[in-house]
Each structure stands twice: as C-alpha cells, then as structure tokens.
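Remarks on the structure that follows.
Note that one protein chain is taken out, while the other chains of the complex remain in position.
Think of it as A, B and C in the order they're written, each chain with its own count starting at 1.
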Amino acid sequence: MELKTTSSDFYELTLEPIDISSVARRIVPPTCGATVTLDGYVREHTRAHKRTLYLVYEAYQPMALRELRRIVEEARAKFDIAHVGIVHRTGQVEIGETSVVIAVAAPHRRAAFEACEWLIRELKRTVPIWKKEFYEDGSMWAEGEHYEAHRAN
Amino acid sequence: MELKTTSSDFYELTLEPIDISSVARRIVPPTCGATVTLDGYVREHTRAHKRTLYLVYEAYQPMALRELRRIVEEARAKFDIAHVGIVHRTGQVEIGETSVVIAVAAPHRRAAFEACEWLIRELKRTVPIWKKEFYEDGSMWAEGEHYEAHRAN
Amino acid sequence: MNNEIKASMPSKLSVSILFFGAARDIVGASQHEIQIAANSTVGTLKSEMLATYPELARFGRSLLIAVNCEYADEHTMLKSDDEIAFFPPVSGGT
Partner (left out) sequence: MNNEIKASMPSKLSVSILFFGAARDIVGASQHEIQIAANSTVGTLKSEMLATYPELARFGRSLLIAVNCEYADEHTMLKSDDEIAFFPPVSGGT
C-alpha cells in the first residue's frame, strides 16, 4: 500500500521484506551528496523471561500513510533535504528482519542525519502502527512512546 | 583490500561497486536495534563551468586502513555502539555511484546516529584518500578538509 | 424530499467507529457502525464507549482518538459519516 505525492518522496506499508538499498536509491537526485538511512529491526529479546518468537505490526493504514506524509512535509520545512523514503513493515515480522527504513537524501550530510533522526522519533510518536509480541505461550501488545494528543502547536 | 580486527568491525577499500545493504547487514548482531548508514556518492557538479565526467580516488592503502581502524576504535570508546563497517571505493567512480558507506549498528539509535556522523567527519579529515576530478579537457585534485597535523590531544 | 429537514435538524448522526491494537482486543471487533446524538463531540462519544466497554478506561488519558484520520481532541464536533478511531499509544518503528 503506497501513497505518492507530487514530489519524489514516498511512504509505504508493505507485507514483503524490505530491501534497504532500494529504498535508499529511489530517493537520490543527481545533485545530492549523501543519503542517511536508518534501518530498524526486530531485536532478539525477552520480556518477563519469555523469548519473543516473532512480532506482528498492525497499522491503521490510511491514517498511517497520512501521518507519514505529514511528518515528511514537516521535516522538509525544518531541514534542507531533497527527498525522503519511508517503508514500514506490517504483518508478521521475524527476529532480525527490518521493520522500518527511513532514507533521507540531501545535498549535505548534516541535514540528512538530523532529518533522519527527527523522522524516526516522530514516526514512533505519532504514526498509528502497533506492535504485538508473540511468545510460545501467548502474545502481548508493546507499549508505545507516549503521544500527547493536545499538541502545543 | 581489507583489514579485519578481532571484533566484527571491518574496513575495506574496494575497486568494485558498493552494495550498501550488504555493508549494513554484515554488522548487525542479534541484540541490536538500529543500523544507521551513510551512503556518500559522487555528485553531478561543475567547477569553473566544466562538467565532471568521473572521479578517481587514490588511497595510501596501508595507512588508510590503519586510520580507519583508529577512528573506529575511537568511536567505540566515545559512543555505545556494537559494530561498524566502512567501505571506501578507490579507482574510477562514476557520477551517482557510492564512494563511501559507513554503517553503524547499536542497541539504541541515538548512539548509531552520533557515531556515524562523527565517523564520516573524521574519515574526511584524516584518512589518506585523495579525489581527482576528470573533465572533458583535463583533471584536477579536489581540495580536502583541512587536517591539523599537530593535534590537541 | 425530507433531505432538507434532515440536514437542518438531524436527530442522529451515523458514524463508523474503529478500534486498533489493544483497544480492539477489549472491544472484540475492529469496526462498528453506530448512531449518536446530533451535536455530539469526540468527548461525548468517548464517554459512551467507556460506558459500553469499561475496560477501555485502563488506557486513561493515553487512549487516542482520530477523526477521519487526524488526531482529534475531546472538543472536536462530529458530523455524519465521520470515521472515528480509538487506539492506545502507537508502537511502530522498532
């Protein structure tokens, strides 16, 4: 499921494994000098002595795509960046697989680093996607980073 | 040409095109949560009205590998990171091709962002690699970022 | 023929309600079509939902609400055909 805008930015939710190179390459205009990519993946971890077998990400898809577009537009206003690509996995994701990739291309690397870091923070704060952890004997929803519904601006 | 250390870090100079995904994937231990990757590539640009056709990177190879190892060791002391991979292209590089990839895996994304940005700055400042730009009617060495030989520490 | 009357004096609004994540598990369904009083706000609807599904109260102030895919606060007025989503704090990314 993808949402294209008039620019080269893109936001997608996908059931397929994510190839981070192809996400990064799709956002490179010839005048750019650097792409910074965040590759976030599912950690091997335990909660209350239970080993996580896999995760399932669920999205409120139309709103998730809309929020992704909103945070990218905000990033473009804040930072001197050329293009952004974001792909978030939905459905079942195995340990070690990439759950989210954010790639930012910019003429100068400083802005690419800043924007990429800001975008993952905003994504985790506002984009309506939920993670459920599955164990041998059950499952549990992960707690999100707290979202302030009454925003200051 | 590559130099392995006892850890999983690696530093390589390569005459072949760089696959950024494979660089990033090689440094991911299962306990990590994020890999930040800088993909630096050759810009389309002009100098004094001349269009750059391609570049040639030349390295003082044994010292370049040694300096790469030194800056990675310094990064590991400064930041809470797990592994680092750096690959720098040498020889002829076409416009749009990746000249350098720095991938940093860490349990938390903040340290990965900080270390990756610090590493590219140090690489450009101290690693003995030189870039020559080729035009239709000649060539010119690029000026580097200034290196202070008498370091404060 | 009575469209004008409905438009000027609707007694009820038809809205869709969606639940996600742990909120859906509590409610036991992902989507409801319901009728609510005209001039209802998000707050009115939230109170109704909390009365119907008391377990939703465990999210406290962190229960989030979106109207037509935008975050909304309790004062947001509802209109017919709105899509209202209830969900706990998001946990995407890694």
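Note that in this section a contact is a pair of C-beta atoms (placed from the backbone, for glycine too) under 8 Å apart; a residue touches a chain by one contact, two chains touch by 3 or more.
Owing to the predicted nature of the structure, the values given are computational and were not obtained by experimental measurement.
**Student:** Please identify which residue in B:Tyr11, B:Tyr41 or B:Phe79 touches the non-displayed chain.
**Tutor:** Counting the whole complex, the residue in contact with the absent chain is B:Tyr41.
**Student:** Which is it among B:Ala59, B:Val84, B:Ala103 or B:Cys116 that touches the chain not included here?
**Tutor:** Of all options in B:Ala59, B:Val84, B:Ala103 or B:Cys116, contact with the hidden chain holds for B:Ala59.
**Student:** Against the chain that's been left off, what residues of subunit B make contact? List them.
**Tutor:** Residues of subunit B in touch with the missing chain: 40-43, 57-60, 62-64, 66, 88, 99-100, 120, 123-132, 141-147, 149-151.
By definition in this document, only the chains that are shown with their structure count from here on.
**Student:** Farthest chain from subunit B, going by the mean of C-alpha atoms per chain?
**Tutor:** Chain centre farthest from subunit B's centre: C.
**Student:** Indicate the whole-number Å distance between the mean C-alpha point of subunit A and the mean C-alpha point of subunit B.
**Tutor:** Inter-chain centre distance comes to 25 Å.
**Student:** I'd like to verify one number: the distance from the centre of subunit B to the centre of subunit C, where each centre is the average of its C-alpha atoms, in whole angstrom.
**Tutor:** For subunit B versus subunit C, the centre distance works out to 51 Å.
**Student:** From the mean C-alpha coordinate of subunit A to that of subunit C, what's the distance rounded to whole Å?
**Tutor:** For subunit A versus subunit C, the centre distance works out to 27 Å.
**Student:** Quick check on subunit C: which residues sit in contact with 2+ other chains?
**Tutor:** Residues 94.
**Student:** In subunit B, which residues are in touch with two or more of the other chains?
**Tutor:** 33-34, 109
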